[in-house]
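Note that this complex is displayed minus one protein chain, with the remaining chains in position.
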Amino acid sequence: MENLFSNTLDGYLFLASLLFAIGVLGILIRRNIIIIFMCVELMLSAVNLLLTAFSVHHNDPNGQVFVFFIMAVAAAEITIGLAILVMIYRNTGSVSIDSLKKLKW
Amino acid sequence: MEQIIFIILSVLAVVGALAVIFSSNAVYSVLFLVLTFFAIAGHFILLNAQFLAIVNIIVYAGAIMVLFLFVIMLLNLNKDSEAPTPALARIAGAIAAGLLMVTIVGAFKGLSQGSDVALRGGEIGTVSRLGQVLFSDFLLPFEISSVLFLSAMIGAVMLGKKNLKDS
Partner (left out) sequence: MLNLVFLIPLLPLIGFVLLGVFGSKLPKFVSGAIACTTVLVSFLITLTLLGGVLSGSIVSETITYFDWINTDGIYLPMSFLIDPLSVWMMTIITGVGFLIHLYSAGYMSHDEGFARYFTFLNLFVFSMLMLVMGSNFVVMFAGWEGVGFCSYMLIGFWFKNTNYNNAAKKAFIMNRVGDLGFLIGMLLIFVKVGSLEYATVFGQAPLVFESGTTDIVVITLCLFVGAMGKSAQIPLYTWLPDAMAGPTPVSALIHAATMVTAGIYMIVRSNVLYTLAPFTQDFIMIIGLCTALFAATIGLVQNDIKKVLAYSTVSQLGYMFFALGLGAYTTGLFHVTTHAFFKALLFLGSGSVIHAMSGEQDIRSMGGLRKKLPITFLTFLIGTIAIAGIPPFAGFFSKDEILAYAYQRSPILWALGILGALMTTFYMFRMFFLTFFGEFRGTEHQRSHLHESPLIMTLPLMILSILSIAGGFLGVPHVLGGHNWFGHYLSGVAPVKELALDHSTEILLMSISVALVLVVIIIAYVIYVSKKQVPVSEGSTLTTPHRVLYNKYYIDELYDALFSKTLRWKSEWFYKLLEKGGIDSLVNGIGKGVQWSGKTLRMAQTGNISTYLFLMVLGIILLLIITGLLV
């Protein structure tokens, strides 16, 4: 437990879990799609951080290469996501996820 | 020394993250997210992963966040237009997120490696080292990611067009 607040692997584990949980919390309590999007980015960053920590821990550059690819994919994802967001706003006049309720019986 | 820096950066990241989800104005959320990303970039430097730190700042804090800001500005969403979430949903969300965190930490507990974790990595995070790996073992995925970007670009353009039939 004493390692949780230090720059040890346990510390990074705890920090990443916390950031990830905050991201999940944001997704669950917010209605604005843009904020939800940002929370997704936050969760991705938490994972990136953890991957890097493990990469350093194992002295293996592959983990960092993965982080690099995650960033690349995230950039592409954000581009498309925001474009879809713009389309949603044009069609519904709102960016609340409650406006997207047609996906049901 | 490093431990102090670690704690400062961690506090910055967590506070920034909380501010992202609790601020009512979307522009503030973006700015706090940038703060969080900077803190994470600091962590990268602490882990001796300079390349990722730079990329994190350039790609995330720079490009992606600017994109977010553009969209918010374009759609004129900077005022608080969001309907408040019901209290019950907030409580349920908080419980769920807390549970998730506890579960994840519990799941990681078995992996606990003791104290001297960080900074064993030495030089692996440098640009030259990563570049070697990237252009040897990961050359194919690297090249393919360019196709991904191209398709993402085309997709964004197609989606962003007002009316496809007019063009």
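Here the chain labels run A and B in written order, and each chain numbers its own residues starting at 1.
Throughout what follows, contacts are C-beta pairs under 8 Å (C-beta built on N, C-alpha and C of every residue); 3 or more make two chains touch, one makes a residue touch a chain.
Every value quoted in this text rests on a predicted model; they were computed, and no experiment measured them.
Q: Sort through B:Ala19, B:Leu67 or B:Ala96 and give me the one touching the missing partner chain.
A: B:Ala96
Q: Looking at A:Ile27, A:Ala46, A:Met71 or A:Val95, which residue reaches the missing chain?
A: The single option touching the absent chain is A:Ile27.
Q: Take the complete complex as the reference. Which residues in chain B touch the chain that isn't displayed?
A: 89, 92-93, 96-97, 99-100, 103-104, 106-107, 110
Q: Given the full complex, what residues of chain A touch the hidden partner chain?
A: 24, 27-28, 31, 97-98, 100-105
FYI, only the chains that are shown with their structure count from here on.
Q: Centroid from C-alpha atoms only, then distance chain A to chain B, rounded to Å. What do you get?
A: The computed centroid separation for chain A versus chain B comes out at 6 Å.
Q: Chain B touches which residues of chain A in the complex?
A: Touching chain B: residues 3, 5-15, 17-26, 28-32, 34-35, 37-39, 41-42, 45, 48-49, 52-53, 55-57, 59-62, 64-65, 67-69, 71-80, 82-87, 89-90, 94-96, 98 of chain A.
Q: Which bits of chain B are touching chain A when the two form their complex?
A: Answer in residue numbers: 2-3, 5-7, 10, 13-14, 17-18, 20-21, 26, 29-30, 33, 36-37, 40, 43-44, 46-49, 51-52, 55-56, 59-60, 63-64, 67-68, 71-72, 74-75, 77, 81-83, 85, 89-90, 92-94, 96-98, 100-101, 104-105, 108, 111-122, 124-125, 129-130, 133-134, 137-138, 141, 145, 148-149, 151-153, 155-156, 159-160, 162.
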